[in-house]
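Heads up, the thing below is written out as structure tokens.
Every protein chain but one is kept in place in this view of the complex.
Going by the order they are written in, the chains are A and B; count residues from 1 in each one.
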Amino acid sequence: MAEHHGPKPVKTPFMSRGTLVLIALALAGGACYLYRMVFGLAAATNLDNQWPWGIWIAIDVASGVALAAGGFTTAALADIFHKEKYHAIVRPALLTAMLGYTFVVIGLLADLGRYYNVWHPMLPSMWQGNSVLFEVGICVMIYLSVLYIEFLPIVAERFMGRVNLPGPLRIFNRVVDSWLIVCHRFLGRFISLFIIAGVVLSCLHQSSLGTLMVIAPTKVHPLWYTPALPALFLMSAIAVGFPMVIFESILASRSFKLRPERELLSGIAMYTPVLLAAYLAVKIADLVERDAVRYVFEGSLQSVMFLIEVGLGVVAPMVILLSKRARNSIAGLFTASSLVIFGVALNRINVFLISYRPLYPEKSYFPSPFEILVTVGLISTLVLVYRAIVMIFPVIAAAPEAAPREVVVTAPASEPEGATR
Amino acid sequence: MTLDRREILRLAGVGCAALAAGVRPADAELAPSPASADSWAVLMDTVACIGCRKCEWACNVENRLSDAPASTFDNLKVVDAPRRPEHDSFTVVNRFRSPADRDHSWTVKLQCMHCADPACASACLVGALAKDQTGPVTYDAWKCIGCRYCMVACPFQIPAYEYNKPVQPQVRKCTFCAPRLAEGRSPACVAICPNEALTFGRRQVVLDAAHTRIQASPGRYFPHVYGESEAGGTSWLYLAPVEFAYTGLPALDDEPIPHHTERIQHAIFKSFVPPLALYGVLGLVMHALRGDNGHQENTSG
Partner (left out) sequence: MSRSRPWIVSLALLLAALLPASASPQTAADKAMTEDCTECHTCGVPTARQPCLKACPRTTMVHQASKHQLREAPGMMHLDQLADLYLPVEFNHKAHAGMAEMGLDCATCHHFSPPGVIPPCGECHEPNGSAADLSKPNLKGAYHRQCLACHREWSHDTKCIVCHAPSEQAKLATAPPDPTDIVGTVHPAIAVPAKRVFTTPYQAGPVVTFQHQEHVDLFGFQCTDCHREEGCANCHDITEARRPARTQEEVHAICNDCHGADACAKCHDTRERPGFTHNRTGFPLTGYHQQLDCWSCHPKGKRMKRIDSMCRSCHANWSPETFKHHVTGLVLDEVHAGLDCDACHPDHRYNASPVCDTCHDDGRTADKAPPGVHSKTKSSGASSSSGSAGGGTR
């Protein structure tokens, strides 16, 4: 635990060459988003009656939810299974999940035809318990709230006793401050209730996201159509959680010129080959049980994509991470975790797009430039917001001194130097 | 805490077992949903259909779908190229030709099948699509959020979407003329069909009539009533002169489509026991392992 540093706002200039590119992409995506809102889906997308779902569902929503799984896996590891040394990566993972789900919802709003009705599932009069999507929707809504609640202590830590709203809002300073204190006290006692709830909710909707496509037995290619889809989705989400943390930690330390916490990352990378192996075992057993192995080498687009997904996205990183040398090198960790992320994201794209075969195909689907730009823009915006937040709030732990986490949580006010922006 | 760690872990193990036992296919809860014998149904006799497109016209007028004049529907050439129902045409008639004899053809009217256990209604998260006990699968645009999951779910690829509308787009499909049914009238397409290729009645009566036709003219009909059992049964039933593979209707087994997902859903959410059990197990684990690695746990309640 010697190399465990307390989280602090990152001190680095917001603007850089990378952020300029991201801002440009975000603006382009925003323009496309606006275009879709004004002119409708027909004008902005290549969706039609055969292809009701495109990349906004497959990438923005399905892959987005999967890649936000780092939040709950890390919370489970550090807070439930009490692997305390991993507390340093809980906050970045939490932030990733929070932003990930936020942008999932923003992306979903673009895809919803009646986005202004998105709150309807909250009305008990419209609850439809048979619907998988209802469960996904409700779980995501609650989980998003839980994520924001879990983030509140970080806000409190940063601003408790230092609330200084600009201009005429100054009169609310005391109210906000006392509210932060209440939050801090309350959450200090009950945060674990929310942490467990977050894990349960994640398990539920990560798996249900897979159940979604089980309703289309005649449309989904047999390589992916299985009643085990929810189990596979949950297992792959758990497997991608740590690689996502590793990936983003290495990128962040590169970007912010911090020393990567290699030992921590190597530590959580230990779990990944095990989780991947379990996932792969279930996947293969399922294929064998359904007598679907013959489709693997049928040479179709689906079979090629399946081979890429499993070979490059599951087997390759599993093999890499089995090697202790690779686990202990930043390059090895980065390569392997990138491959896992690629594999799981590709799996979601495969399940929601590649495997989907309309019953009466008239044409194939390829996303329009608007769809691609909205997706790219959303990812860019997410990265920008992440960058902004870690520069405001104490998320990333990279200070040279060892700073036990409990000190940070219980006595945030005792570290005024952490508040400087 | 009076329980020691070992005991707590054992409890957690029991909880896990309970969880595993709970998350099992919940077949018992999936009541078979046979198509109600008393609900309204329509028999589409592709042998009697002459492909005159009068049903398309009547549907267009009844549902105020487009301003197309009646003469638009006099063009009988269009039935030769396969069409699908669209947001502005709830029903279409397609011609299919015998591979052996190009002169031998039959015409098939397509519209929402109004499944007994509709996948779209099971998929819809706000209950905008719902099965009415009298037969129609109805759509409430006010509830709809426009997610188009119904279109993914439909095994007949029927729901169409108003992609062209930036606001208030709707999922459009055959309504079974539910307002007309409520008035005691038959659907507009049935009423106009000159050749009575569409027969409207209670589902059991219609089914009996279909089987009577098959028995009376075995040479004219392929001995199967499509929709009697497909996907758990549909309110629209079909007779054909050939195997249904040559009618453009999808091959489906008898299990209602929603069973595929509801079996899983109901297993996970059986009275909320599995989620709560998972919550309890995780709570016990969290409590039992606290203080591991010599760290003091402050955040746990």
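The definition used in the following text is that a residue touches a chain if its C-beta (ideal position, glycine included) is under 8 Å from a C-beta of that chain, and two chains touch if they have at least 3 such contacts.
Values in this document were obtained by computation on a predicted structure and should not be read as measured data.
Listed by label, the shown chains that the missing chain touches in the whole complex are B.
Residue B:Ser186 is the one among B:Asn94, B:Ser122, B:Gln157 or B:Ser186 that touches the chain not shown.
Not every partner is drawn; the one left out touches chain B at residues 43, 48, 50-52, 54, 74, 76, 103, 186, 193-196, 199-202, 205-206, 208-209, 212, 216.
Operating definition for what follows: only the chains that are shown with their structure count from here on.
Distance between chain A and chain B, defined via averaged C-alpha coordinates, is recorded as 33 Å. On the side of chain B, the complex with chain A involves touching residues 25, 82, 84, 86-87, 119, 122-127, 143-149, 151-153, 155-157, 159-169, 248, 250, 252, 257-258, 260-265, 268-269, 275, 278-279, 282-283, 285-286, 289-293, 295-301. Of all residues in chain A, only 37-43, 45, 47-50, 52-53, 76, 79-85, 111-115, 117-118, 120-121, 123, 126-135, 137, 188-193, 195-197, 199-200, 203-204, 207-208, 211-219, 227, 230, 356, 358-360, 362, 406, 409-410 touch chain B in the complex they form.
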